[in-house]
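The structure is given below, and queries will be raised subsequently.
One protein chain is absent from this view; the other protein chains keep their places.
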Amino acid sequence: MAPELFRLDPRTTLLLVALLNVVMFSAGFTAGAGTARLIFMAIPPVLAVGLRRWKAALVYLALVGPAFAFESWSLDTWWLGGANIVAAGLASLAARLAPGIFMAYIAVISIRVSELMAGLEAIHLPRLAVIPAAVILRFLPTVREESRSVQIAMNARGLSLARVGPLAWLEYRLIPLIMSTLRCGEELSQAALTRGLGRPVKANRIARIGMRPADVLTLGAMAAGIGVWIVG
Amino acid sequence: MSLNGVSFSYAAAERDSLTRLDLSLRPGEFVVLAGPSGSGKTTLTRLVNGLIPHYYAGSLSGQVLVNGIDPSACPLWRLPVGSVFQNPRAQFFTTDTASEIAFGAENLGLDRAEILRRVDEAVAALGLAELRDRSVFALSGGEKQRVACASVAAVKPAIFALDEPSANLDLKSTGQLREIMAGWKASGATVVVAEHRLGFLRDLADRVLVFADGQLQAEYSGAAFRSLGDGQLHRLGLRSAWGKTMAATSPPDGVDCFEVEGLVCQQRRSQAPGLSAPARGQRIEIGDLRIPKGKVTALVGANGCGKSTFAAWLGGLRRDREGRFSDGQREWSTAQRRRRVFVVLQDVNHQLFTEAVAEEIALALRLASPTSQPLLSVDQIMESLDISSVADRHPMSLSTGQKQRLAIGAALASGRELIVLDEPSAGLDLNHMFGVANALRMLARSGQTVVVATHDTELVAACADNIISLDRPR
Partner (left out) sequence: MAKLGKGLTVKLGITTKNLIDVGVFTVLYIVVVGVFGQLGALIPILQVLGPFYIPALAGVVFMLFLTRVDRFGMVSLFGVLVGLLVLATGQSYWVPVLAVFLAPLADFIFKLGGYKSWPHTVLGYLVFSQMLIGMVVPLFFARESFLAKISGRHDAAWVQTLVDLTPNWMFAVMIAELALGAVVGAYVGRALLRKHFERAGIG
């Protein structure tokens, strides 16, 4: 279990996911925009450390740090001539894409389905949004698990890309994955419906949500980032 | 609860799953539904919990009343029925156990204090204290099933409907499930349970209903049922209700064996979404083993003793560095095992890839290495496994027992020397279990060596030449 100190309200995490991507894609090349990007790109690894994903945080820093540094530095020094545009462009793309992907990963591993439901219901989102959102979060790990099982089964049978060719390989890889995921979906559906999901009353959820110190800090950092971007 | 002249057929089905059934249950009664696969017992549990007609469409006639309510006339959530299903993996809506146990009670719209009180009560009654704040992804199958039971119990339904709840559990977990169900019975709830494994329900049953082809074939009081011997049960198409003990046997000296030496596997538990600290790996010491060639060897032991891990290692699907495997003369590397050992993994649904039974066998023949010349044709293989009648069907439309036999057919076609199967009889009725046992014997007759990891004592009795136990005196 994650230390309580680092736990965020699911809504804080979702807001962070959204704002981070807006900043990464809309911030231009001014000094203020650069600082804003720096602030936002520094938040996910802190969260990862809080979740004890040291390795993931290190890999992220090792990729994004140099990419961002190279982007800002090369645009100012212009040392490579023509190739510079391509290199800086690629570095910029990496430095803008990776934080979003990493943050999405953090969101999936850190938000509990129960907290997501509680959080979204608390801000009066309709069932229409809450139930699919919960199912999506619940099913991402399921698909990964099923996918791994299918890959292992293919290895066991000797169904390699080289043996069967790309089209057949795709079919063997995808069809059992889709089938078993759908079967899990049906079972989930039955188990949920027979436990009263869909009853038209307001459910009280026991999952703990609400502002805690970590939320205040994170929201503060986000506000600072946005502020610098607008001012600078 | 009562049924009057109830018939039901699923939307795409040609014949009725249940035909003109009359039945009434007294409040507080514990009723076991027995019978072969496809006999209608699962359909009956779905009539009780309202999944028919709310989830499964079809034609329903006759009258069903559950606590005086007609399930088809009111929404699913109004029924006072709690359901536990076969597959522990897929029954969870949330990802942490505390919320999962609370889920049903939350949906009732109770206030927070009452929900927490009910969760505490269910946790205490079911002995789940140590499972209270865990990720459901880090639980074993038995633990998941107990949490599912707690979640249902927290709703406090008047009727519990269970559909083969023990199909994926080992003996110990089945014993724990029995205790839970005994508690429900003692609390005065009505319990309806469809099962193949009758042993753990023997002493709880007030009534046992035996189904065949959608009809009630026989009905026993609890006492009358307990007096039936294995022979009588088998004649009804039922699995034994009496446990057998399994003693490990060691192959006689001088027999040609595959040998495993000094194996230690590092168990990696799946990471836990929502609960972030990855569970720590667990060391499983398997040690030295001998597997006689051309024979069927059963690998037994409680869940968690490493049966599945060992099966995957034998098939070259894991890369644990400690441990060696040899055929008596030469050592087989991981890559060699992957080519020369055929593994049928626990969930057979992942392992069938093509669109027809015959094509699945043909694919296995095409993939067989040219050195191991296939002995049989597609037709011969299907014939010998009794799946010729479904040659053109899609593998995923088969019954679990037929799927298992098809997977065994693929193993036979592969011509590999060693065949490893993980729990091939999980959830099978008597006839399908014997079908699997015969198929395994046939593999051995064709010269292949068979290792079957199982906790099914009847399967072991029906097919094993040799038993290896992975349970260790601790």
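The chains carry the letters A and B, assigned in the order they are written, with residues numbered from 1 in each.
Convention: a residue touches a chain if its C-beta (ideal position, glycine included) is under 8 Å from a C-beta of that chain, and two chains touch if they have at least 3 such contacts.
All of these numbers come straight from a predicted model, not from anything done at the bench.
A.B. asks: Which listed residue (A:Val46, A:Leu140, A:Ala168 or A:Leu217) would be found touching the missing chain in the intact complex?
C.D. replies: Considering all chains, including the one not shown, the answer is A:Leu140.
A.B. asks: May I ask which residue of A:Ala36, A:Leu193, A:Ala214 or A:Val228 touches the chain that does not appear here?
C.D. replies: A:Leu193
A.B. asks: Among A:Ala69, A:Leu182, A:Val216 or A:Ile230, which residue is in touch with the absent chain?
C.D. replies: In the full complex, the listed residue that touches the missing chain is A:Leu182.
A.B. asks: On subunit A, where is the contact patch with the chain that was removed from view?
C.D. replies: On the subunit A side, contact with the omitted chain comes from 17-18, 21-22, 24-26, 28-29, 75, 78, 82, 85-86, 89, 92, 97-104, 107, 124-129, 131-136, 138-140, 142-143, 147, 170-171, 174-175, 178-179, 181-183, 185, 188-189, 192-193, 197-198, 200.
A.B. asks: In the whole complex, what residues of subunit B lie against the chain that is missing from view?
C.D. replies: 12, 55, 355, 393-397
To be clear about the criterion, only the chains that are shown with their structure count from here on.
A.B. asks: Quick check: in the complex, which residue numbers of subunit A touch subunit B?
C.D. replies: Residues 1-2, 51-53, 108-115, 117, 134, 137-138, 140-141, 145-146, 149-150, 152-159, 163, 171-172, 175-176, 179-180, 183-184, 187-199, 201-207 of subunit A touch subunit B in their complex.
A.B. asks: Would you tell me which residues of subunit B are touching subunit A in their complex?
C.D. replies: On the subunit B side, the touching residues are 49-51, 54-55, 75-77, 81-83, 85, 87, 89-96, 98-100, 102-104, 106-112, 115-116, 119, 133, 137, 148, 151-152, 155, 270-271, 273-278, 312, 315, 317, 338-339, 342-343, 345, 347, 349-353, 364, 367, 396, 410, 414.
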